[in-house]
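Note that this complex is displayed minus one protein chain, with the remaining chains in position.
On to chain A.
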Amino acid sequence: MGMSYRRYLAGARVYGCLSCRTHLTTIHSMISRAFNGQHGRAYLFEDVVNVIEGEPNDRQMTTGNHTVRDIYCCKCKTILGWKYEKAYEQSQKYKEGKYILERNLLVDVQ
């Protein structure tokens, strides 16, 4: 893989990892607040940085079957949410390639 530094973001509101404050995404990238995760409320984002993606697996969600990957903070390795790889329901296709972050694992940084 090789060595790289974490990315830093700017904007009105930058969300970071609660445990290590690594920058993850910004409010500009938010698509929806109307999601639920394992720890309560979760947000859907267009783009997220500084995360490692886990292996793909199929999960039955309230909105149907999806192939997802867990995403980990690249510094502290906390599981922060997941990335939608594939949505099987036509109506859920818009989520493909997008990220879910659990609100309770985020902190405002900057």
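Basically, a residue touches a chain if its C-beta (ideal position, glycine included) is under 8 Å from a C-beta of that chain, and two chains touch if they have at least 3 such contacts; residues count from 1.
Assume contacts and distances are computed from a predicted model.
Missing chain, UniProt protein name: "WD40 repeat-like protein", from among "WD40 repeat-like protein", "Vacuolar fusion protein MON1", "Exoribonuclease" or "Ras-related protein Rab-24". Among the residues A:V49, A:I79 or A:V107, only A:V49 touches the chain that is left out of the figure. The omitted chain makes contact with just one of the residues A:S4, A:Q60 or A:Q90: A:S4. Of the residues in chain A, those that touch the hidden partner chain are 1-11, 25-26, 28-32, 45-47, 49, 75.
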